[in-house]
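Okay, so here's the structure we're looking at.
For this view, one protein chain was removed and the others were kept in their places.
By written order: A, B and C. Residues from 1 in each chain.
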Amino acid sequence: MAKKYRVGILGATGTVGQRFAQLLEGHPQFEITAMAASDRSAGKPYSEACAWKLPGKIPASVRDIVVTPIEPPLDCDIVFSSLPSSVARETEEAFARAGYPVISNSSSYRMDEDVPLLIAEINGDHVGLIEKQRERRGFGKGFIVTNPNCAVVSFAPPLAALHRKFGVESVFVTTMQAISGAGYPGVASLDITDNVFPYIAGEEPKVETEAQKILGVLGANGIQKADFTVSAQCFRVNVIDGHTASVRVKLRQPSTLEEVVDAMKTFPSLDLHSSPENFIEVTDEPSRPQPKLDRDNGNGMTITVGRIFPDNIFDYRFVALSHNTVRGAAGSAVLNAELLISKGLI
Amino acid sequence: MAKKYRVGILGATGTVGQRFAQLLEGHPQFEITAMAASDRSAGKPYSEACAWKLPGKIPASVRDIVVTPIEPPLDCDIVFSSLPSSVARETEEAFARAGYPVISNSSSYRMDEDVPLLIAEINGDHVGLIEKQRERRGFGKGFIVTNPNCAVVSFAPPLAALHRKFGVESVFVTTMQAISGAGYPGVASLDITDNVFPYIAGEEPKVETEAQKILGVLGANGIQKADFTVSAQCFRVNVIDGHTASVRVKLRQPSTLEEVVDAMKTFPSLDLHSSPENFIEVTDEPSRPQPKLDRDNGNGMTITVGRIFPDNIFDYRFVALSHNTVRGAAGSAVLNAELLISKGLI
Amino acid sequence: MAKKYRVGILGATGTVGQRFAQLLEGHPQFEITAMAASDRSAGKPYSEACAWKLPGKIPASVRDIVVTPIEPPLDCDIVFSSLPSSVARETEEAFARAGYPVISNSSSYRMDEDVPLLIAEINGDHVGLIEKQRERRGFGKGFIVTNPNCAVVSFAPPLAALHRKFGVESVFVTTMQAISGAGYPGVASLDITDNVFPYIAGEEPKVETEAQKILGVLGANGIQKADFTVSAQCFRVNVIDGHTASVRVKLRQPSTLEEVVDAMKTFPSLDLHSSPENFIEVTDEPSRPQPKLDRDNGNGMTITVGRIFPDNIFDYRFVALSHNTVRGAAGSAVLNAELLISKGLI
Partner (left out) sequence: MAKKYRVGILGATGTVGQRFAQLLEGHPQFEITAMAASDRSAGKPYSEACAWKLPGKIPASVRDIVVTPIEPPLDCDIVFSSLPSSVARETEEAFARAGYPVISNSSSYRMDEDVPLLIAEINGDHVGLIEKQRERRGFGKGFIVTNPNCAVVSFAPPLAALHRKFGVESVFVTTMQAISGAGYPGVASLDITDNVFPYIAGEEPKVETEAQKILGVLGANGIQKADFTVSAQCFRVNVIDGHTASVRVKLRQPSTLEEVVDAMKTFPSLDLHSSPENFIEVTDEPSRPQPKLDRDNGNGMTITVGRIFPDNIFDYRFVALSHNTVRGAAGSAVLNAELLISKGLI
């Protein structure tokens, strides 16, 4: 059995930190050796510091790890970060500078031009930015890679399938996002029970800018962003996990419905531990995808797309769904780390 | 005190029928004198035939009315109909032919070219179709008027404000619709708890076609439909009452954000008993409108619009909300009847 | 028109503070003249300081009142307090000492032997404690009266009806409490969506002790508490407003089901502005009471009782329901103030 990489979690007690703990339990390539959280938690065993909110128990392997402050050095080879943006920028840099690969779920560095913003199946080659990043920032062997905003992850994969084949010109997306996306305590029950909440701070700009970078082309001068426009309206709905996106898309090149469906169905999956058998799954049942029934497809790593129809203004409309705290957060970060290992970068 | 019009309710025991009973309690112009429902209910007092599902009690004035079969003659001057579409077409015609003004909430006649599809504040002049309708169908003094699909009502009013001032070319709408729209028992709790349901049978075609008729112009040859295109994706969300619409609109004529807001704010209200002080209310709070907080604005008859911003693909985006069983159903029908009285047609 | 009492609200921006504002809008005896809240809010107009969370608008009469710090003097004749227990004890005493009648919804003084714990219809005569309270605490003309814990209010009224007639010996109560009882932001949506939360801090002891004081007898030596025992298990469920109580009761004196129902139905109501026509309403529909359908009975001031049956261990079982933020909080406080006026104590 191969030696495992020793992993540290930054923001270990939060919602995404808990998902990291859950997803890494029994992982063949990683073992958690450090749990870092706010000063309030530091010094306590993880089982005490953490108000565990996921179904199932705190994984046995992390229960007794004593939580440390969020600063290097940590007793690990790699760090996964789910820090709030307020502190992520400075802290993640400190870790990269101290030589750690930083696999970040935070938004701070996503749009920096020398930082890969990765969906492993789509733009794994963007890890090519790492060399430039190290030079430019004087990082030594550390570096930062990021995964996208959870709402972007719900529709970027089918968009990628269409963009590669037909070119995308414009995209309207309306998201119906799950409460778990706001962390814990997060959304107040009085704000979402019997309600739709029409505002998520800072979300629409992220949704309107990240996909172009993800679908951009890496060249000598960095990433040439994809030249489509995204218009986003983002809503919170009363769903625990699973972001649903209502999408219309205008293509640059004519295509039949069959070709569109085929482009999604045949978009390649990867063969990494956390990558699902089907990266994109297409359903033709009229009432699917549904968060409750489809968020766990591919262990939460599959994007499910349905209701693909010709649109009467743009070319096509469809509904896309992803599990926001797995594929949209911790799961994507873990997959990114697996990708980096497969490419010899860790 | 003026004589009241005697009203019969067709489909009296259903969800919308109950709203009629509630809204007409104490109404200055109407009193319910007949309750018609399926054969199973006929012969029982309303309080027994009806599984009352609205907060509050069955109105005292209708408790003891004995339910009759749904066929003319009924002991009343006007009928309000909330029949399921399967039976509405035939039954409503029978009532109109028997001389009753039929104020219908059903979809059967909405798109018939000689039947007004009314939002009183927008196209009250379309009652001009009634004369032609009577002639063509040989109705005598009876006639049929309809009100729109509940999802259409959520965004047609702000659309009307924009269309009148600037001309609308294209509209994308994604609806997040309340469970009450499906009647009772309607949506199964297992389908909507912790879920979004991406399909409402027959809804998207209605949403894509009704607004053009409502905003059409009545001429010698009937209604000339408005020449914009609507693209609709309709979702059911876990909200009791209140349909939320996420809207982007492309205008024919340039306009500033201020002009757009002003067009909505100044769209005229009416002075009828059930018409709200503000037909359209515009809010600039970032997290409004919300179904829970805004559906009851204007006693459920106001359309609340917020998050009006320039869009990066079309011209503007906004969020619109209406109470689907009041303004979107029974309340609109009652308002239509008041309009007809004010125009001397009842 | 009579002069109105000028009212100050302590904790004006909180959930209960907002209910006070709503319930006092247009009240014939009171007008709000002072809004006191935490230092963070002080100095701002109420409409800005307050994140209004109730359906409907901030009442026009309070929108522009500038929020002041929570300390005497306030520009008013009476104060209603909904302060958190952490500060209530000291602050309410300061107001009473400064001469204000303090009508408190907080728990701090409820069990103090010289402080009335009032449900107006049940133990209005306990205001007789006020004289002793003033003497003992040297309050001058100020004083403190309290209303009970919201969960107690759901079952104490039917209990009172039974205790008066037959004597109560033991009571098992299991509560299913609404999220609004925890204020705002209060219960996290992740804790209550698709869930039952089996713990409400400090609640079970309150439910087990307050009813005995409320149903106690005022004598020369203060209140002789009622000699029954209450066992409480308290749960939070996914309901916005309305506490439901599952109750079994053992009586001291034999009684028929008919007598039990009759005792509840005939328990006297009051004739004050906020007291409902029926203090206790008994329903014999098998599936009532329900929070959604019955919490607003009597404008939220009626207790609805149903499913009254003989029990196979104790004597009777029943289900009782009250609106926790109206009858269980602000509404009871307002009613208490009306009671004090009627008795010449304000």
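We adopt the following convention: a residue touches a chain if its C-beta (ideal position, glycine included) is under 8 Å from a C-beta of that chain, and two chains touch if they have at least 3 such contacts.
None of these values were measured; they are calculated from a predicted model.
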Among B:P45, B:G99, B:G167 or B:G186, the residue in touch with the chain that has been omitted: B:G186
Of A:T174, A:T193, A:T244 or A:S274, the residue in touch with the unshown chain: A:T193
Which of A:M111, A:L293 or A:I341 contacts the chain that the document leaves out: A:L293
Which of C:S170, C:S255, C:N278 or C:S342 contacts the chain that the document leaves out: C:S170
Positions on chain C where the hidden chain makes contact: 170, 172, 174, 176, 193-199, 208, 229-231, 233, 235, 237-240, 242, 244, 246, 248, 286-293, 306-307, 311-314, 317, 319
Interface with the unshown chain - residue positions in chain A: 53-56, 193-194, 240, 292-297
Sites on chain B contacted by the missing partner chain, in the whole complex: 53, 179-180, 184-194, 238, 240
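By definition in this document, only the chains that are shown with their structure count from here on.
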Residue-number overlap at the chain B/chain C interface, same or different (half cut): same
Computed distance of Cα centres, chain C from chain B, in Å: 40
Chain centre separation (chain A, chain C; CA means) in Å: 47
Residue list for chain C, restricted to those that touch at least two other chains: 53, 193-194, 240
